[in-house]
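Right, chain A next:
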Amino acid sequence: MGEAIHNVIIGNGSAGNGAAITLRERDPDCRITIITMGSLPFYNRYDLPRVFRGCYDWREILVHPLSYYDDHSITLRRNSRVTDVDARSRTITFAHNEVMHYDRLLVCAGGQGYLPEELSDYRGLMSGFGSFEAAMTTYKALPAGGTLVMLGGDMIGLDLARTLIDTGYRVVLLTNEYTFWPHRIAEDERDGFIQALGHMGIEVVDGVHPVAVEEGEAGKPARRVIFDDGGDVQGDVVMPSYGLVPTAEFMLGSGVDIERGLLVDPMLHTTDKNIWAAGDVCQIWSAEDNAYRFYYGWNNVRLMGEMAARNVTGANEAFEGLEDERLRIDKKGHIASPFWEH
Partner candidate 1 sequence: MTEPLKPVYLEDKLNEVRGDGHLRYRSSSLPTWCPGCGYFSVAEGVATALNRLKVPLKDAVIVSGIGCASRFPFFMETYGFHTLHGRTLPVATGVKVANDALTVLAVGGDGDAFAIGGGHIPHAARRNADITYMVFDNGIYGLTKGQTSPTSVEGFVTPSTPYESHDRPLNPLMMLLSYGASWVGQAYAGRPHHLTDMIAEAVAHRGFSYLHILSPCVTFDKTEMTYANLDVRVRDLPADHDPSDRLVAMEQATRAEAPALGLFYREERPTLIDGMNDIAARATGKASGKGKKNKK
Partner candidate 2 sequence: MSEPRKAKNSRAVRPGPAPGEDQVWYSDDPRDIGWVRENIPCQTACPALTNIPAYIQAIMEKDYGRAYEINREANVLPGVLGRICSRPCEDVCRHGQPGNGDPVNICHLKRSASDLKHVGHRITESLYTPSGKRVAIVGAGPAGVAAAHDLSLLGHDVTIFERERDPGGMLRYGIPAFRLPRDILHVELHNALRLGVELRTGAEIGKGTGQTPLARLRKDYDAVLLTTGSMAAVKLPLKGGVGRDDPTSIEGVEYGLDFLMEMHRGEKKKVGKRVAVVGAGFTALDCARVAKRLGAEEVTIHIRTAEEYIPVTKDEIFETKREGVRLKGLRTPVELLVDENGALHGVEFAQNRLGGWRDNGRRQAIAIEGSEFTEPCDTLLIAIGQRTVNDYLDVKLALDRWGSVKAGEGGKTSVKGIFAAGDFVSGPTTIIEAIGNGRRIANGIDQWLMGHQRRRQVVRIEPVAGPLRERSFDFIESQHMPTATLTKRAGALTCEVETGYGEEVAGTESKRCYLCNLKYQIDIDNCIYCRACIEVAPKNCIKLVEGVEIRKDGTYGELKETRQWDEVGAIWIDNNECIRCGACFMVCPTKCITITRNEFVTQDI
């Protein structure tokens, strides 16, 4: 018997794990390796606002028990950053200089928070929420009842904002085109949604353009966000929430087509025959829109992972995004996003 086929999945999120278990179900003998830059097993990133509700132990947000990986013969490679993929030789190179061979590669590397270039000098003064570690760090930086200044918003940020207000913090939101990301909002709907944010207790500042972040003065909150008109707003923590951009840099030079993300056909197949992609990292060709589209949200992403895995193992099925991606305002006058249902 030859060696078992090595299926390598880059990314340990909803897509990657959905793909892994699907692969295992469809091929009990193959080798499966999940690679992640993080140091934790698969956890629910959308659940991270829970740290503000007293969930300080990463074990509580794990999706699977720790024995899951052994039980399903899935190798989990944590703290492992992929720097290069060579589609020709079918090898992956890690930042730690290890070289790994794959037979089939599934890129589920997800996305990372976008920070506009004009604010990039101030990265060190801002907080993130992209990982358990970042969430805990932000939690620790925010004093009880303190103020978080959120730039942009996006559905991930707004979800956190809901929790913060619930748990007695202030949230000042500087709105812009990313505020309702990834929902597409018609011009005429926008004011209504902005108002709904106010109903939710968020202090909305609309129509300003932040150009700098500074440390607060003595006795004042720790951060100051300055606008182009000279105005400012102060808070204990500043958090940019400008949506996600795909984590695809390591695929440059692999030979696979990339625009913002990895370009895939509706079967989630990239332009290389042994590489598939799923989740926030890929742009899927939509025949309906005649355009490449991103699909976001826990459920979409998981479905993509499973679908990609099915196609890896011989199925030939096209991905269709889930219905009802629209943003709504519920009976209480609050915003409700399908993005928050997971």
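Criterion: a contact is a pair of C-beta atoms (placed from the backbone, for glycine too) under 8 Å apart; a residue touches a chain by one contact, two chains touch by 3 or more; residues count from 1.
Picked so that all candidates are chains of the complex that A comes from, given by their letters.
Predicted model, so just to flag it, every value in this text is computed and none were measured.
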item	value
Selected neighbour of chain A [touch, this complex] from 1 or 2	2
Candidate 2-facing residues of chain A, complex	83-84, 93, 97, 116-118, 120, 211, 252, 257-260, 263, 271, 285, 289-292
